[in-house]
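I have a structure I would like to understand better, so I am pasting it below and will then ask my questions one at a time.
Missing here: one protein chain of the complex. Every other protein chain is in place.
Our next item is chain A:
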Amino acid sequence: MSSPQNIDALRQRIASRECLSPIRRPVLSLGPDRLDAAFADNGLSTGALHEIVPTASGDLAAGIGFGACLLTRIACLRPGFVLWALPADRGRRGGAAYPLGLTALGLDPAHLIQVEACKGTDILWTLEEGLGHPALSAVIGVLPERDRSYDFTASRRLAMRAARQGVTALILRGKTHPAMSTAAETRWSVGAMPNAPAQHAGPVGAPRWRIELTKCRKGTPGQWEVEWDHETLSFRFPAPLADRAPAWAHGTYGSGWAKAS
């Protein structure tokens, strides 16, 4: 019963029950093997809904940056336009996406279509529209703070539409949301991470985050510290050379976090 054919057949039956398309979408390798190993398919599934939650209120840029890097990797796998939906007041409150900053991360703004909507429902509508279009590579939506329109039904709609055309959906939602279940494939908690222990003065290097996979439907949750490599357009673990912290510093940064070896 445990032969691969049987398992495949069972998976297809489950997929048909879940009303998801039986087409196997390619999976997205994030870079390091140890990161991909968290997923049963050895990579993040495309054509699915993924959530990004900034760890703290000041980590919005980290969340958007992580999302932009995911979009970059998705664009390598599936070239096309990216639909970027964000609240209209974003420019005044938390800063608007800067095309040159996106270029630095490897995402070409020429393929970016920015939609400014007022309400969360408008953003979700935009994402749904985009997900129905096969020419898109991915859609990303930044929900307004304290938005109530994103719930299980909305996430389920997005997930089903994403599966139909193979367009990946990313949702950036605030921490203030009540604990609720959504139909997202994965949920990432992204926070800023200092470049190296503060005692070592030096240049501000590549973008670096402390990411935590808090929910994963097909895989095991975990925590990592990753860096973005804009040359290879992939994530990497910070080089061991940079991690020369004295032993006591591990008390603040190290414990509980998977470290590069």
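Operating definition for what follows: a contact is a pair of C-beta atoms (placed from the backbone, for glycine too) under 8 Å apart; a residue touches a chain by one contact, two chains touch by 3 or more; residues count from 1.
Basically, contacts and distances are computed from a predicted model.
A chain of the complex is left out here; the name its UniProt entry carries, from "Tripartite tricarboxylate transporter TctB family protein", "DNA-directed DNA polymerase", "Monooxygenase" or "GvpL/GvpF family gas vesicle protein", is "DNA-directed DNA polymerase". Among A:71, A:136, A:184 or A:213, the one in contact with the hidden chain is A:136. Among A:99, A:174 or A:222, only A:99 touches the chain left out of the display.
Of the candidate positions A:31, A:47, A:65 or A:120, contact with the unshown chain belongs to A:65. Residue-level contact of chain A with the missing chain is found at 56, 58-62, 64-66, 68-69, 80-81, 83, 88, 91-92, 94-105, 108-110, 112-117, 122, 125-126, 129-130, 133-136, 191-195, 198, 201-210, 228, 230.
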